[in-house]
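Here the complex is missing one protein chain, while the rest keep their positions.
Our next item is subunit A:
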Amino acid sequence: MSKEAPLSNAERDFILEALREDVRLDGRNPDQFRPLSVSFGDEYGHVKLQLGKTSLVVRISAEVTKPRDDRPFDGLFQINLELSAMGSPAWENGRSNDLEAYVTHVLDSVVRRSNALDTESLCILKGVSCWSIRADVHVLDYDGNLTDAACVAIMTGLQHFRRPDAVVRDGQVIVYGVEERVPVALNITHKPLSITFNSYNDGKSIILDATRKEEQASEGELVIGINNGGDVCFLSKFSGAPVDAMEMVTKSTVALEKVKEINAQMEKAMQTDLAKRAKQGMADLSRAENDR
């Protein structure tokens, strides 16, 4: 039983009929996201994100490794996503499904291959050592639109993460612990996010942030990866019904608006968290008592 619960005919017909009247099951507008909330864990780069009922945790981690032989100046960056049975009863542990392959591909294209994280800044000593950054995505609950949620969480995690400081002295790499030196932020070149559109009724209704039921009733989807500056870094139409070329252009404007909105919200949440951390850190340092 590794399949998603199928949609009943009544549900499918109703969703389509409702979209014809421009209403959605949860009363949202066609281009409105579900409430997005983000919280941070104790460590840097630990993000918990909740988008409606879809919820996931992203952990960013760093370690020192040897760079690839063909790219001695580049650090490594990889995104790991595994759909475990924790997220939905339709997924099996240790067995990859289509959704996993698809989401991984989109995340890889939007975040990694668009060079959102400057991998050259991860180099410590040419050809000898570099940082390897890893983003692990854990899905806790699934109610549609995994791609966008994961993308927001990874980008927020990368901006929130602080790696230990490392210097080269006499050809020797020295990594300082977090207590010894202030850890450094990663070098983020731009902040791309993916925005998924689902189309219904022969492309007449196109909505944002579909829930699981809406995704199942959808006839096709369009993913746009775009950053704050309006540079489209990813555009894909994997399967399903065709979408009008004009629609793609107008939808990228909508996507740009959404990306700006989400990035601003994430930025705010992150600054609040970092300010809280700075205050707490100072309080810890200035404390006279010690644990004896």
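The rule is simple: a residue touches a chain if its C-beta (ideal position, glycine included) is under 8 Å from a C-beta of that chain, and two chains touch if they have at least 3 such contacts; residues count from 1.
The rule we apply is simple: contacts and distances are computed from a predicted model.
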| item | value |
| --- | --- |
| Chain not displayed: protein name in its UniProt record ("Peroxin-7", "K Homology domain-containing protein", "Anamorsin homolog" or "Small ribosomal subunit protein bS16m") | "K Homology domain-containing protein" |
| Which residue of A:Glu21, A:Asp42 or A:Asp98 touches the chain not shown here | A:Glu21 |
| Contact with the hidden chain (one of A:Ala5, A:Val167 or A:Val182) | A:Ala5 |
| Residue ranges of subunit A at the interface with the undisplayed chain | 1, 5-14, 17-18, 21, 23-27, 89-90 |
